[in-house]
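For this depiction, one protein chain was excluded, whereas all remaining protein chains were kept in their positions.
Order of writing sets the labels: A and B. Residues in every chain begin at 1.
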Amino acid sequence: MTFQEISENLQKKFGDAVVLVKADAAVDPFIVVAAQSVCDIALHLREDAAMQFDYLMCLSGVDRKGTFEVVYHLASMTHKHKLVLKVSVPADRPEVPTVESVWKTANWHEREAYDLFGIIFTGHPDLRRILLPYDWEGYPLRKDYETPEFYNGMRVPY
Amino acid sequence: MIETHHSQPATSRGTTLRTEEMILNMGPQHPSTHGVLRLELVVDGEIVVDVIPHLGYLHRCFEKHAEQMSNYQQVVPYVDRMDYVSSMGNEFAYVVAAEKLLKIQVPERVDYIRVIMAELQRIASHQIAIGTYGIDIGAFTPFLFLFRDRERILDLFEEACGARLLYNYFWIGGLSHDLPPGWVEKAKAFCAYLKPNIVELNGLLTYNKIFIERTANVGVLPKDVAINYACSGPMLRASGVNWDLRRDDPYSVYDKIEWDVCVGRGEAGTVGDCWDRNIVRVHEMEQSLRIIEQALAMLPEGNVQAALPKRIMPVASEAYARTEAPRGELGFYIISDGTGSPYRIKARGPSFVNLSVITEISRGAMIADLVAILGSTDIVLGEVDR
Partner (left out) sequence: MDQFLQSIFGDTILTHVFMSVLPLLFLLVCAVVTIYVEMKMAAHMQDRLAYMRTGWHGTLQPVADILKLLQKEDIIPASADKFLFMLAPYIVFVGTYAAFAVLPFSSSYIGSAVDLGLFYVIAVSALVVVGILMAGWASNNKWSLFGAIRSASQVISYEIPAALAVLAVVMITGTMSMNEITKFQEGGIQNWLIFGGPLPIVHKLLLIPVMIVLAVVYYVCSMAEVNRTPFDIPEAESELVQGYNTEFTGMKFAIFYLAEYANLFLVSAIAVVLFFGGWSSPFGSFMSGPWWSLFWFSLKGMLFVCLNIWLRWTLPRLRVDQLMYVSWKVLVPFALVCVVLVGAIMVM
């Protein structure tokens, strides 16, 4: 399926939940969807026979200064097409429903996004820090992050 | 087995044996975690009841570093240090993504050299994977045989770019150096040299009875689980999924070259067991030799640097590109905000994703099996933790 067909399919099925279809992006076209319905859309994308996005390539958090984005790179092994799905949430309430139930691989990716951006994935079964120590404070990949002076009595900047 | 001691309280003269689970820390310093991975094991005697991985001991926040760079080229040395036993593979993925973002077309010679280097690196990386896997199973000798051969590959790399491990060889839009004179002949000689050694390796390790006993039917990863966990590379192919990005999502010049995708067939046990993961790597080494030989034969003359502006200024855009690194799908998601330096780079490392399935496939295995399973996933902690 082409990007055009996928976006039309989604718009037909989910209506307003599809916030933006950016077909003329400079490199990869993408679709922005509403945060609260991302899990349903994900399930539909995976289950729909014409799309079958069974493979979540990558899940990334992005700090857009004021909003946080979660970007899902999807691929289908049967149809060999790809899709970029995005969710945008305000920085003061960065909550996105988890897609862990759809793609198990999202588990660690979401933990990473939580770890480095502080995006809360609601419904995640095990939302702990993954790369940083469990008692680390702050979310380093945020653009306004400042390295703490000390961590457990050890100087951090060196 | 898990509930034994909850449901049947211990009595001093009871007939049931009171068993208790034990928490065992495997790592961060352990010979077979291949680096600094900590696995928290819940064991019932020798049986593993649960595995809880704790990562991050090697975390350097590569992604934050990349954001601090003043241009895209400066990220390459950092990329090298992700999966430090297959740096060429990392560079390949990064430059493919960056060139997609910056819309750069590289000269054909560059593409061929990149493919040759990436495949040599794949052989070198698989040699480490198979060798250390032998050590995990207790066979030390194949490891040194493989390292002897790997040295030759590193010699070739050293001649081409001066470094043996962290190359900084693939540049955006080209390569740091052209191949030195005589290199192509040496690479051809290496291909001829390695072929019989793979046969020797099979006799020494792959088809050893004890090795088969230890790895066949252990840590079986079913097809659907592998896809749902987004496993990739030999891990995915061993589970019987005929999927290789070099063929199914071609980049560079792989579509002009002929080779076979190796898939696990369950020769020794079940499809998707540890033995299959190992044999897929062995066969991939053979296929990589085929690719290298073809690429060497097709290698065109020409420039190894695309004509680029002095300072690359992309438009605000974003690109995700993925390549088949030795360990699987290595993807880079690069966002540019229109300035010279990257706004955000996310690396999707195959080791990170492949490791996440370990809990799923090691429940009920023995401790010795867990070592076999972990070895067969072939993770590099530099990439898991980034």
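Just so we're on the same page, contacts are C-beta pairs under 8 Å (C-beta built on N, C-alpha and C of every residue); 3 or more make two chains touch, one makes a residue touch a chain.
Here the structure is a predicted model, which means the values were calculated and not measured.
**Q** Checking the contacts here: which visible chains does the omitted one touch?
**A** The undisplayed chain, in the complete complex, is in contact with B.
**Q** Check the options B:135, B:187 or B:334 and report the residue that touches the missing chain.
**A** B:135
**Q** Who touches the missing chain here, B:49, B:104 or B:367?
**A** B:367
**Q** Please output the residues of chain B touching the missing chain, sorted low to high.
**A** Looking at chain B, the ones touching the missing chain are residues 22, 24, 30-32, 46, 134-141, 144-145, 148, 204-205, 208, 210-211, 213-214, 366-369, 371.
The working rule: only the chains that are shown with their structure count from here on.
**Q** Taking each chain's centre as the mean of its CA atoms, how far is chain A from chain B in angstrom?
**A** Whole-Å distance between the two chain centres: 24.
**Q** Spell out the residues on chain B that touch chain A in their complex, using ranges where they run on.
**A** On the chain B side, the touching residues are 55-56, 59, 61, 63-64, 67, 100-101, 103, 225, 227-230, 241, 243, 248-249, 315-320, 322, 329, 331, 333, 335, 344, 346, 348, 352-353, 356-357, 360, 385-386.
**Q** Using the touch definition from the top, list the residues of chain A that touch chain B in their complex.
**A** Residues 25-28, 54-58, 60, 62-63, 71, 73, 75, 77, 80, 84, 103-105, 107-109, 116, 129-133, 140-141.
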